[in-house]
Every structure is written in C-alpha cells, then in structure tokens.
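One structure below.
Shown here: the complex without one of its protein chains, the others still in place.
The block that comes next holds chain A.
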Amino acid sequence: MSTRDIVFVALFAALTAALGLFPPVTLPVIGVPITAQSMGPMLAGAIAGARRGAAALALFVVLVCAGLPLMAGGRGGLGIVMGPGGGFVLMWPVAAFVIGFLYERGLETLTAWKEALILVLGGVVLTYAVGIPWIAAVARVDLAKAAIGSAWFLPGDAVKVVLVVLVARAVRRAYPTLRPR
C-alpha cells in the first residue's frame, strides 16, 4: 500500500466513525440499533474501492474492539462484536470489499440502477446473511423472529442505498478515485 492508500484507509475508517455521531435508534426485541454507520462500508467500497475500503472497515472494527467509543451512541469494546449486532459489524469489511470489487469491475458501464444493485447485494443481502443468524444465536431467539425483527432495518437501508448512489456518482464526477479492474 502506498502512503496515499494508507491515508485513504484512515479517512474511510474515520468517516465510518463520524457517521456514528448521528444518534442511533435501537430496535426492540433484537436489540440492534439502526444507525447511519452502515453507510460506512457502502461509501468506502464505492469511493475507495475493494482493497482500501475493506482495510478501512477492518481498521474500524479493530479500533472498536480495542475499546474506542466509535460506534453510534459512543459505544465500543469487544462487547459490541459479541452482542446481537456483531454479525453485521464483522461483515462490514467484507461488504466494503465486495462493493468495491464490483464497482471497479463495472466502472465503465455503471448506471444508477447497477450501482443500487451492487450496494444492495454487498451492503444488505450479504450483511444480513450473517447478521440474522448471529442475532438468533446471541439473543437466543429463533431465526424467523430474528429475520422479522431485522426487517425493520429495510426502509432505512433503502434510504441509505439511494443516498450512497447519489453521493458516489457526484463524488466520482468531482474527484475520481477508482481505477477499473
């Protein structure tokens, strides 16, 4: 990684932390908060690309595990990862990588719809695939209940995907950072 890559990694780790300054809303029953922070992996993947995006989110998760209060609402520590939302958090680096990879692959032919599809795949489908069983295991509820509880995230996720598509397109025009794979 070049110096520029390292600085970008730090930037998107910090951006994810800063997104946590918006107050979270905790969902009852499953005990996982809705936060703006899940936009972190989407923005990191879409703007910084696969490698730097994944590294940024991995760094963020390490800092949270080390006890820095960077999660929404000033939370931090290994308790986050071991709590009900841990599956989602651990998937963030993977989500950033997949989103970044698909963005770089299709960079020449990206349309708004394609971008939204990539973001839904990486930021929602993939994350939930691990996040929901994790809730079921940690909170000791059955899988169906965890899935229904998590459905409350979907409207928020839809808003986040639209916002990230708009932002990523504008940023790409103003300050291109990705190179096609």
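The criterion applied here is as follows: contacts are C-beta pairs under 8 Å (C-beta built on N, C-alpha and C of every residue); 3 or more make two chains touch, one makes a residue touch a chain; residues count from 1.
As a working rule, contacts and distances are computed from a predicted model.
Q: Given the options "Cobalt ABC transporter permease", "NADH dehydrogenase subunit M", "MoxR-like ATPase" or "AMP-binding enzyme", say which is the protein name UniProt records for the missing chain.
A: From the choices "Cobalt ABC transporter permease", "NADH dehydrogenase subunit M", "MoxR-like ATPase" or "AMP-binding enzyme", the unshown chain carries the UniProt name "Cobalt ABC transporter permease".
Q: For the chain not shown, which residue from A:47, A:61, A:124 or A:161 touches it across the whole complex?
A: Considering all chains, including the one not shown, the answer is A:47.
Q: Name, in rising order, the residues on chain A that touch the hidden chain in the full complex.
A: 1-4, 6-11, 13-15, 17-18, 21, 24, 26, 28-29, 31, 33, 43, 47, 55, 59-60, 62-63, 65-70, 73-79, 82-83, 163, 166-167, 170-171, 174-175, 177
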